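Have a look at this one.
One protein chain omitted, others in place.
After this line comes chain A, so read on.
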């Protein structure tokens, strides 16, 4: 099973983060339609992998969305759409959907993130919660029946294969940045691009 349960630092234990990666997805129209119709069975963040560099960058967006949810500062309808918007460096929501959201006919490689929220009005966070929330298997079964694509591990190496670097440079305004232009080592350059992207996301809207 290529569905990964991710433990993030500084997130209440009642929030569960799942992520999966699908290459060569063929039914983007269908998935897009489900989002537009607010189909409650499709509570996922569908992220176009072309402007994603690494896990760290993706997880930064996940973290800031969950944080926004906790403190009540969501700028979009829910935590899943917030993840897509959190990848952006500005507050233009429709632009963020276009760049990082699923685009029918254009999106090829798709990252899926699901946040399972705690059952309503849970006061005691110290209790482990084997509740009625969907099981890992149920989530994975739903994904594999509905996303037509090849499951892949959500690793930096796999993500890098789907990365459109010119798009990344455009989305994170990285052209003509001295901190990048002076670097000759390719690995170091990638690390710096990642840092700049994470920083741009952290400073979104400032």
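Everything that follows uses one rule, which is that a residue touches a chain if its C-beta (ideal position, glycine included) is under 8 Å from a C-beta of that chain, and two chains touch if they have at least 3 such contacts; residues count from 1.
Everything that follows uses one rule, which is that contacts and distances are computed from a predicted model.
Between the listed names "MGC89952 protein", "Large ribosomal subunit protein mL40", "EKC/KEOPS complex subunit BUD32" or "Ubiquitin-related modifier 1", the UniProt record for the complex's undisplayed chain reads "EKC/KEOPS complex subunit BUD32". The chain omitted from view is touched by exactly one of A:64, A:88, A:107 or A:163, namely A:64. Touching residues on chain A toward the chain that is not drawn are 8-13, 56, 59-60, 63-64, 67, 71, 73, 177-179, 182, 195-196, 198-200, 202-203, 206.
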